[in-house]
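Following: one structure in structure tokens, then a few remarks.
Yeah, one chain of the complex is gone here, protein chain that is, but the others are all in their spots.
Per-chain numbering from 1; labels A, B and C assigned in written order.
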Amino acid sequence: MTTMNMVKALNSALDVMMERDPNVLTFGEDVGYFGGVFRVTEGLQARYGRERCFDTPIAEGGIVAAAIGMGAHGLRPVVEIQFADYIYPAFDQIVSEAARLRYRSAGQFNAPITIRSPYGGGIFGGQVHSQSPEGLFTHVAGLKTVVPSNPYDAKGLLISAIEDDDPVIFLEPKRLYNGPFDGHHDRAVRAWAGRAEAEVPDGYYRVPLGKAAIVRAGEAVTVLAYGTMVHVAMAAAEEAQIDAEIIDLRTLIPLDIETIEASVRRTGRCVIVHEATRTSGFGAELIALVQEHCFYHLEAPIERVTGWDTPYPHAFEWEYFPGPARVIQALRRVMGDAT
Amino acid sequence: MTTMNMVKALNSALDVMMERDPNVLTFGEDVGYFGGVFRVTEGLQARYGRERCFDTPIAEGGIVAAAIGMGAHGLRPVVEIQFADYIYPAFDQIVSEAARLRYRSAGQFNAPITIRSPYGGGIFGGQVHSQSPEGLFTHVAGLKTVVPSNPYDAKGLLISAIEDDDPVIFLEPKRLYNGPFDGHHDRAVRAWAGRAEAEVPDGYYRVPLGKAAIVRAGEAVTVLAYGTMVHVAMAAAEEAQIDAEIIDLRTLIPLDIETIEASVRRTGRCVIVHEATRTSGFGAELIALVQEHCFYHLEAPIERVTGWDTPYPHAFEWEYFPGPARVIQALRRVMGDAT
Amino acid sequence: MTDGGNDLPEPVARAPGETALPSLAGLRIPEPQARPGAAPDFSGLVLPHAGAARRPAVDDHPGLFRELAYDLIRVLDEEGTAVGPWTPALDAATLTGALTHMLMTRAYDNRMYRAQRAGKTSFYLKSTGEEAVSVGAALALETADMCFPTYRQQGLLISRGYPLVDMMCQIYSNARDPLKGRQMPVMYSSREHGFFSISGNLGTQFSQAVGWAMACAYKRENHIAAAWIGDGATAEGDFHYALTMAAVYHAPVILNIVNNQWAISSFQGIAGGLETTFAARGIGVGLPALRVDGNDLLAVYAATAWAAERARRNLGGTLIEMVTYRREGHSTSDDPSRYRPVDEPDVWPLGDPIERLKRHLVRLGVWDDARHAAAVATAEVYVKQASGQAESFGTLGSDQRPSVSSMFDDVYAEMPWHLRKQRQDLGI
Partner (left out) sequence: MTDGGNDLPEPVARAPGETALPSLAGLRIPEPQARPGAAPDFSGLVLPHAGAARRPAVDDHPGLFRELAYDLIRVLDEEGTAVGPWTPALDAATLTGALTHMLMTRAYDNRMYRAQRAGKTSFYLKSTGEEAVSVGAALALETADMCFPTYRQQGLLISRGYPLVDMMCQIYSNARDPLKGRQMPVMYSSREHGFFSISGNLGTQFSQAVGWAMACAYKRENHIAAAWIGDGATAEGDFHYALTMAAVYHAPVILNIVNNQWAISSFQGIAGGLETTFAARGIGVGLPALRVDGNDLLAVYAATAWAAERARRNLGGTLIEMVTYRREGHSTSDDPSRYRPVDEPDVWPLGDPIERLKRHLVRLGVWDDARHAAAVATAEVYVKQASGQAESFGTLGSDQRPSVSSMFDDVYAEMPWHLRKQRQDLGI
């Protein structure tokens, strides 16, 4: 057990897997000698050599294409897209190729690749360093989409993703890299140290894909969140003293519907929080599923607290970011407490 | 007034606009001399010259990029992506560039471009000639998404799209190009001729963006559909003798929420039909909005009838396609008639 | 706009309109030499003599033979004699084998085309006139070298002994379709035969091939990758990724551009073929670049073998432009008479690859018209028999097809709950 922030935990996952499996390698822009602009691959080139951890040309489509070719030939590439905002040049390779390879070849070929990318706002990154594109990937059959919210999960989920035989989109909440963040941007920055989720085993362990975590038990309302928003939801529940059950989805696809269903059937109320733009975000799918599975248990409309349907505006970071205040409002509305 | 199929109606829209406005031009793969693989641009090069209707290299990203540059400089390019399945190489240009240009330049530049593309199944096109990617675009702030279901609307909506100052994704249900199709693939092929929606004015007219059409009035249940599925829903309602109100959305973004809300509040029940894969499809957003706007009027869970979460399989075209039988089952479930 | 702006240094650029500038004359839109009704014209295609192109050592620096991107490597001369430094050492049995495979490919194409026309499947796409491109490459590669083909290299599968019946079952999406009815016709896949699953999205696999080749190098294998792309599809970003990454990592890959002059209705000038050769794209990134007579099986073989040796000797990738001609429509959905002269195929100056190899074999004294006629007939009979067998397993639309429930398999390695539920919803 070592105390690790999320960057270190992710680095440790890569280290463990590269150590265990010579077929695991990692590459991307600035990933090699430098160790990545967020330092997630730091030290790996020195430890495993240039062929197993290297820089690539700035061509996200080429990076993913190369990973697919390697993956089909038995390797387990982990690629980094420097910011999730820059994943779109690789969209065709992800959607048309990685996602469909097993299906269209009837299992002859597959793409056991992991695509890591920092996502989300909170660092004044403006419109091209703040996006949350997870919703797009959840629409594509054949992809798995994972979003950790703390160091322990980050490592365990990344190991599971690397070992998974399907392509996994692994989105890392960059605002959580160095410490938890609950949306109170005006308070002092906190570190991971001292928190239970930052106690990370040094060696190999897995957090399974497809399993959510109930991070706060409660009876009054179910909150569905992932990534940074888990912390925002926790803060909101504490501050408003609402007996909310907060579910950290961890994996969006495949979704842990059982945990969600059991909770909402019990609470009868549901609030969904994500940072991505609202319309057709993953929150929409969650609403659809919850009302399909729990309609007769629902006592109020399901609410979404999300980013607005605008690009992420530099000067209005905190008006855009769905912070605790907005979550509290939604919780109150769903509980029938306020307008 | 002339009887036109959808191909002719779209061609007429381009013809009218190229005639009226010298800034309108059209290009894409095989669009020039040949007139497009679906013949939508037939005759335009002969009529308006090579500079106004021409072939492009096979580079969807380049096509859209060129259109953005032209659009910012005052032209109104209409580009064709040969199949919607091939729009992903242009995804970055659409999502990161066209959609955000006005916002990020505070209105100094904009991209008044129209991206036309045939979408949907029903022609045994297999996994790369059958997709319905509309849901992805609806998640992107700054884009409008339009899907006509008949020749009259196709022409009027395309004219509105070309005149619109924002980027418009204009998806054409290829199975409707030459005749209406209600999913009864085993029946004789029908033509547009003889139907009211195929009576198309020769000249200029608009069907406004953002306005749905109630194509069948009813009291028992509201069906939301667009494109090919409008016809499937109509067939289902007729065959099952259900008093369904069928709304042809026509524009997905901006959505005509008023028409939807008024209808669902009256009927208390709602079924959504689309051909795209289910998870995180536009149906999810529609469910979210309907339950947000009409929760206390709903008498049953909202149902989705959609394509499955698999690629479109060549041999199982009709098991994949959400035909009238599946819509009828959903209608009955929502009405409480069956299991 | 704020006040107090940048008034100190004078703006250096001239203000608009201050000077009289010429007006632009409009866009240049490339057009082919001839459209329907006009006489076909290939006078723009410069044809160097067979045997004239030099053959560099595989370890020469690519900067030393850039002219080969503008030249044309040809081995067979007009009379069918193999000439010049690229002449490969292939024995007569190998060559007649290759001829047989070209004949088989053509017979297969013809039969499947007719099957589509007869309503037995939804789509078909021939490689007529381009058989040397795939058969010649197969001859130079090992079966364990992975091929990333387009939809027009069926000759690779046929050369590598993939059962015709299996190919046809894929075309028919029938009960024995190795791809379980999931793919459109001609989108074959056979890992065993070193034939990567065809996507249908143009270009995407060119860059994947580089990844595969990188994995070969990473694993210290002794096999390489080869990829094909059409002239039209070279405009895609994936083409650029492939070239860039092959160059940067010295990936052991052979990158083939099949310039068959057409991309559906667009002639190769729309992809940039009027400005320079497609082989020149290789010069752009510093890859060795060869331009080859793609209707000359010996030249295709020789260039491929040269590139394969280079790759296996850790010298990196090679870009090869195979100059050929698409004699037929793009596919069964296409009618080429709408955009090119109907007799254009007949005047294509590089001739027919089968005729050219036949002439060579006749000249070598190991072949004659009678043997050729017999081989054609054998191929046709053979294809016919295979097709009878394949049809006995069903054709598209018949009841004999893979089980419906299998349509939910293989989306993921393990089926998640939502797909299980959807399978249930479908009632299976």
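A few notes on this one:
By our rule, a contact is a pair of C-beta atoms (placed from the backbone, for glycine too) under 8 Å apart; a residue touches a chain by one contact, two chains touch by 3 or more.
Fair warning: this is a prediction, and the values are worked out from it, not measured in the lab.
When the full complex is examined, the chain removed from view is found to touch A, B, C. Across C:Val135, C:Ile171, C:Ala227 or C:Val300, the residue that sits in touch with the chain not pictured is C:Val135. Touching the missing chain, out of A:Asp55, A:Glu199, A:Glu261 or A:Glu292, is residue A:Asp55. Across the entire complex, the residue among A:Thr138, A:Thr228 or A:Thr279 in touch with the chain not shown is A:Thr279. Only one of the listed residues, B:Gly35, B:Pro89, B:Pro133 or B:Pro173, touches the absent chain: B:Pro89. One chain is missing from the display, and on subunit C it is touched by residues 1-17, 19, 21-30, 62-63, 94, 97-98, 100-101, 104, 135, 138-139, 141-144, 158-166, 169, 176, 178, 214, 216-224, 235-241, 244, 247-252, 269-272, 274-276, 280-287, 312-314, 316, 378, 382, 385-386, 389-390, 393. The set of subunit B residues touching the chain not shown comprises 25, 51, 56-57, 59, 61-62, 65-75, 77, 89, 92-93, 96-97, 100-110, 141-142, 144, 164-166, 210, 253-255, 257. Across the interface with the omitted chain, subunit A contributes residues 29-30, 32-34, 37, 50-51, 54-62, 85-86, 88-89, 124-129, 278-279, 308-311, 313-316, 319-320.
Everything below uses one rule, namely that only the chains that are shown with their structure count from here on.
Subunit A and subunit C have CA centres that are 40 Å apart. Between the Cα centres of subunit B and subunit C there is a gap of 34 Å.
Within subunit A, the positions touching two or more other chains are listed as 89, 92, 96, 100, 103-104, 141-142, 253.
Each of residues 180, 182-183, 187, 199, 201, 237-238, 411, 418 in subunit C touches at least two other chains.
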